[in-house]
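One structure is given below, represented as structure tokens, and several questions about it will come after.
Only a single protein chain was left out; the remaining protein chains are all shown in position.
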Amino acid sequence: MEANGSSVPMKTGFIVPARVNRETKPDGTIVSVKGTELGGKGIVIIAGPCAVESSEQLFETARSVKANGAKILRGGAFKPRSSPYNFQGLGEEGLKLLREISMETGQSIVTEVMDTRQFELVSEYTDILQIGSRNMQNYPLLKEAGMSRKPVLLKRGMMATIEEFLLAAEYILNQGNDQIILCERGIRTFETSTRNTLDLSAVPMLKQLTHLPVIVDPSHGCGLRWMVPSMAKAAIAAGADGLIMEVHYKPETALCDGQQSLSLDEFSLLMTELKRIAVAVDRVIL
Amino acid sequence: MEANGSSVPMKTGFIVPARVNRETKPDGTIVSVKGTELGGKGIVIIAGPCAVESSEQLFETARSVKANGAKILRGGAFKPRSSPYNFQGLGEEGLKLLREISMETGQSIVTEVMDTRQFELVSEYTDILQIGSRNMQNYPLLKEAGMSRKPVLLKRGMMATIEEFLLAAEYILNQGNDQIILCERGIRTFETSTRNTLDLSAVPMLKQLTHLPVIVDPSHGCGLRWMVPSMAKAAIAAGADGLIMEVHYKPETALCDGQQSLSLDEFSLLMTELKRIAVAVDRVIL
Amino acid sequence: MEANGSSVPMKTGFIVPARVNRETKPDGTIVSVKGTELGGKGIVIIAGPCAVESSEQLFETARSVKANGAKILRGGAFKPRSSPYNFQGLGEEGLKLLREISMETGQSIVTEVMDTRQFELVSEYTDILQIGSRNMQNYPLLKEAGMSRKPVLLKRGMMATIEEFLLAAEYILNQGNDQIILCERGIRTFETSTRNTLDLSAVPMLKQLTHLPVIVDPSHGCGLRWMVPSMAKAAIAAGADGLIMEVHYKPETALCDGQQSLSLDEFSLLMTELKRIAVAVDRVIL
Partner (left out) sequence: MEANGSSVPMKTGFIVPARVNRETKPDGTIVSVKGTELGGKGIVIIAGPCAVESSEQLFETARSVKANGAKILRGGAFKPRSSPYNFQGLGEEGLKLLREISMETGQSIVTEVMDTRQFELVSEYTDILQIGSRNMQNYPLLKEAGMSRKPVLLKRGMMATIEEFLLAAEYILNQGNDQIILCERGIRTFETSTRNTLDLSAVPMLKQLTHLPVIVDPSHGCGLRWMVPSMAKAAIAAGADGLIMEVHYKPETALCDGQQSLSLDEFSLLMTELKRIAVAVDRVIL
């Protein structure tokens, strides 16, 4: 295998880059976050609000998802929003709230970093650095993540091929950081009845091509609260190593993505169902 | 609800047509094929070769998939092929072979009809009329199917929206035939590592909007044999009422779609796994 | 070159089929319709209503587009409509009206054929058989067109690759009919501000790969009346051999596609502009 990537020709012209290539690590990479392992037999559930809005909203949501099995808490402090007039996140104030509640619940934290200038600040507070869909090909950001010692949750670009997704991960690995979690979150197609088209075939494809753990975000994938449970179950049946889901204590008042956020009760019910699917594919929800 | 369709506004402008609308039949339609019911609690497995090639190929495949639980046998006699130089199917000879083996195994038959002039002939031999992806908006064909007394398996066009898919079914229902099985089979996107992108979110979406049974074709959906099991399991977890899969006794020599056909052993193994997933969603493979 | 198509490898795996391949006829095919030649230096304008609605509507529109330079009259008698509740066309009555006005204006006629059983009837009335976008992969229809002695206007499927478009034309040529006009009419993408995305790069691509004439349908391509002139001009600058456009004497009352139909005055003005573009690329509007 050449240094510039090679081998495992999928189809003519398709090359899996060298460092992410499963051949270099047939047993797979385990990403370990404060003792929780992604990429092994266990399935990890990440849940929380789209954006941190207030201590009440964050704390109530965090306590509830923790009680129902979410090992990791998600919550955006810096939000990439299509319109400059939308809520852009609480910034450092949001990061502080995440730390406060995580010290209480013992959950790990994942939050997004959008700007190379934010790495130092965000790294102080978070356990996992998220690189969002819109930044999957933001190469300075990927390189910075590669120089970090924190695990990175890399979301697939909403119109990125599998090949480009792997190359984005290669940018991070190439800087020395192999603690990468890949996340399928829906791609853009002509279909408009769902927000995106969740591409679950990406799960077995990525598991085949790379040694990195693969999780699914059914919330962004379909954009419809009532559809999240079906797609969450399907993701686990397809072989996902984890799920990241938006949950809000009052979805109807959420400042962002309310229509795709599960309520606390819906999340609780779903966790029961997910456990049964996990068993049916010889795995277990951690 | 108006005669020209209405109600259940999904999003602005999205209208579910009147006759396929779940509101008109909240309990759902059961499509009954020689005693096998699609659309109830049971999950129906349809399997067989892409095309009927010979008595040996068809009979060996049919006996094996029957023994492993496929209630319905698929096999093309008239094949829609992108190139005029590809194998176009055995025609009536293929239909005769389908009838011969079905009398032995007791399976029902599903085979494609491509031309309004073929309805009489194909109807003599088949139990279910398949309308293929390329013909989803072939309105004379849909109307003819609507006047038939046979159940119709309608495949989603490879670039059809959910809305158009429902309108195509409405063409059939509007002629008086409500025995329609909808089939998600992958849509065309920018992604090229898979043949199509299997849109599993179509399953809960269609189940929500219409009373018709919904099945999934993971073979065409991903186009890769090794990926079919993962996607078949995911389809059932997502709520599908059945699966249609390509199986061939010697995939490597198949005249059509060999790279996506399961071998007899692979199918047998998969059926064991599917039973476990079905139980985990409170259903059962028939 | 092999009988099953070959040569001119565009990219790995892309094969231009044998009979449509420009290499087999470097000077290009001229399609001649009652003395009007498509595929030569002249540019041919086809115009008329989406559907034939009445003698008044058709006749007024036809006279006006004729007076402004449309050599060929378009008008649908059998209409493929997404919904069964939409106007489906006047059928044979529409064909008779097309013949009546064409005898007065001297224009040739192009109208769509949707069903293999309609060929005999439609061929009695029309000069060019149109195969619509939804039927680009309706192989029985393509074969029937290949056995006809009428020129065929083949529209690109809204989801068809260039490769599939050429294979569809090959089906017709393979039956002995080389009088084929290819028509780019917009493809389906994620963009929703236009009805389709008009793929003008298809024009030079097709001119490069095949000897058949290539025209453009800006009306369906963008779906917005005000945008048709810009895209019509761009199509000619890109090298199109003709245009097919929807024109209606009262667009706001049209039974079909009114929002994309030019008024008589708009068409008249556009023709003036098109002549200037044609000259700038060393061609002439016939």
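Letters A, B and C mark the chains in the order given here, with residues in each chain numbered from 1 onward.
Note that in this section contacts are C-beta pairs under 8 Å (C-beta built on N, C-alpha and C of every residue); 3 or more make two chains touch, one makes a residue touch a chain.
Here the structure is a predicted model, which means the values were calculated and not measured.
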Absent-chain contact - pick from C:32, C:55 or C:201: C:201
Full-complex contact with the absent chain, from C:18, C:62, C:235 or C:271: C:235
Residue in contact with the excluded chain [from A:167, A:183 or A:277]: A:167
Identified contact with the non-displayed chain, of A:50, A:122, A:145 or A:158: A:158
Contact footprint on subunit B, counting only the chain that is left out: 12-13, 159, 188-190, 192
Residues of subunit C in contact with the chain not shown: 10-11, 14, 159, 161-163, 187, 189-194, 197-201, 203-205, 208, 221-222, 226-227, 230-231, 233-239, 273, 276-277, 279-281
Residue ranges of subunit A at the interface with the undisplayed chain: 3-5, 17, 80-85, 114-117, 134-135, 137-140, 157-159, 164, 167, 170-171, 174, 188
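Here, only the chains that are shown with their structure count from here on.
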Relative to subunit C, chain with the most remote C-alpha centre: A
Between subunit A and subunit C, centroid-to-centroid distance (C-alpha), Å: 47
For subunit C, residues that touch 2 or more chains besides their own: 188
